[in-house]
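First the structure, in the form of structure tokens, and then the observations on it.
All protein chains but one are shown in place.
Chain lettering (A and B) follows the sequence in which the chains are written, and residue indices restart at 1 in each chain.
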Amino acid sequence: MHLLKAEHVTHRFGGLCAVSDFNLRLEPGELVGLIGPNGAGKTTVFNLMTGVYEASQGSIEFEGEELVGQSPSEIHALGMARTFQNIRLFKKMTVLDNVRLARYAKLGYNPIEALFHIGRFRSEEKKILAHARELLELFDLAGHLGELAENLPYGLQRKLEIVRALASNPRILLLDEPAAGMNPAEIGHLMAFIQKIRKDFGLTIVLIEHQMRLVMGICERLVVLDFGATIAEGLPRDIQSHPKVLEAYLGEETPG
Amino acid sequence: MIYFLQQTLNALQLGSIYALIALGYTMVYGILLMINFAHGDLFMVGAFLAFALATFLGWSFVPTLLAAMIALAVLGVVIERLAYKPLRHAPKMSAVITALGVGIFLEHLMLAFNPYPRHMPELMPVHIWTFGQFSISSLQVLIIGLSVSLMVVLDWVVMKTKLGLAMRAISWNIKIVPLMGVPVNRVISATFAMGAALGAAAGTLYSMAYPVIDPYMGVMVGWKAFIAAVIGGIGNIRGAVLGGFILAGVEIGVAAVLPTTFRDFISFGLLLILLVVRPHGLLGKPRVEKI
Partner (left out) sequence: MNMRWTIGVGLLAGFGLCWAIPHYEWLDPYVQLVLMYLGINIILTASLNLVNGYMGEFSVGHAGFMAVGAYVASILTVLVFPEEGSAYYFPLAIMGGGLGAAATGLIVSIPSFRARGDYLAIVTLAFNMIVKSVLENLEVVGGPRGFMGMEQLTTLPWVYVWVVITIWILRNLVYSKYGRGMAAIREDEIVCDLCGVHTRRVKISAFLVSAFFAGVAGGLYAHLLQFINPRMFDILKSTEVLIMLYLGGMASLGGSMIGATIYTVVMEVLRAQGGFRMVLMPLLLIFLMLFRPRGIFGLKEFSWLIPWRDLLLMRQLRTRKEVPRASAEG
């Protein structure tokens, strides 16, 4: 069975069809790139998969469970985490709390235990503190643990967003333009970083990116969107020379 | 039927005043996304100013109204420059709290000079026309007519003039618009000036209709007008007018069939229901946030 199966997903904003008849199947462990020109509907696909918007038509199944109609927090609990095109950390929370928050649903203690700091509260909070610390140390962020997220340098904020997504032990990770604003050297590091977390955390990753070097370098499969429609799908090197893709990116007049 | 007409007239009168004040809230909110909690007290200052001019200088209606509007416009700009402008980039709540502070300041400064309620003198002779059992006074005509004209003028300014265009542009995005050469500070000042002048007009008209004035009069009327702005969809000029008339209609309607003590209960209850059903007011649009 596929880990994730999106079929005929369509979404409209008023008259604008942001995504039309989108199909995607993810095998466990895959790293798939989602590319396309600006406004193609890539982020909207992520929003549909994570429950921010409810698809107008179509179905998205996560290991056989229908996601359309479920709330973002329910979908998150199934094992889907994401980052955002424009960094969206909890700015005025500490680095530590940004990470701990992502494990909210994993904490089973009840309000009474929380009000008096008794019972399961103690053991569970101790555990997630250790877990958050471990995770932050793994990603060299432990030294910033008590700082407010907004005070981190840009690069570390991007990293923290990924760490926050990883904190809930997701099965599928959705990365929305992780290389935005990075220079070539940093992109090189990012590529290695993504490969590494995929292996270490056993992730299936979908990646939106405009940086062709990164997309071509690490994705095993690409899906190309243009005006909401899927115009091509396949191996990176085939996509590179796909006439429709060239047309979408370079405009109609380009001689084929 | 006659009774109904009479009450409708009362509702129109009260609604005009709510609407005039609500406009001040909504204009400032539209531009700065800030609730100017001092606005109700500007309305009160306007009423007292009109009282002072009429009582001590013996001025008649037109000069009193104009002077109150101009003076309040200046006061509105001064408050904006001194108290709100330095906080434009601070957390939104600090400006709101400052506004609360300005309001309390105005109330109690006025209270220090007017420990007892004041009685507004008659600014013009009032005629009452009667048609059978139905009667209408020239004051009511004046209040409704003048308020509606002011609203029409304001709508024209916002929709048709360059200043209005700049106001709408700033409300769309205060970060980008200055880069396009719009003099943001001047436009914001103009907004405060217009809002405060409308508040002064409301204060003058209100004190002519309900001639006992006191320094706390702006609190309740101010909150009501604010609610009117919210019912209509705060930030939306036509919504504020609509909200003003709706709120007044509900209040007068409730008072007509139930003891007056139920008035607030019913009107606020309706407000709550409306907000649960339409959290952005009648004409307001939710700000869509792209992810």
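Note that in this section a residue touches a chain if its C-beta (ideal position, glycine included) is under 8 Å from a C-beta of that chain, and two chains touch if they have at least 3 such contacts.
Since we're looking at a predicted model, the values are computed, not measured.
The chain not shown here is in contact, across the full complex, with A, B. Only one residue from B:20, B:53, B:230 or B:283 touches the chain missing from this view: B:230. The residue from B:42, B:102, B:123 or B:144 that touches the chain not shown here is B:102.
Contact with the chain that does not appear here is found for just one residue of B:66, B:87 or B:177, B:87.
Here one chain is not drawn; of B:35, B:49, B:120 or B:167, the residue touching it is B:35. In the full complex, subunit A touches the omitted chain through residues 50-52, 71-73, 76-77, 81-82, 84, 88-94, 96-97, 100-105, 107, 109, 111, 114-117, 121, 125-126, 129, 133, 142-148, 151, 164, 168.
Where subunit B meets the omitted chain, the residues involved are 29, 35, 83, 86-87, 90-91, 93-98, 100-105, 107-109, 111-112, 115, 219, 223, 226-227, 230, 234, 261-262, 264-265, 268-269, 271-272, 275-276, 279-281, 289, 291.
Just so it is clear, only the chains that are shown with their structure count from here on.
Considering their complex, residues 43, 47, 52, 84-85, 88 of subunit A touch subunit B. Taken in their complex, subunit B has these residues touching subunit A: 291.
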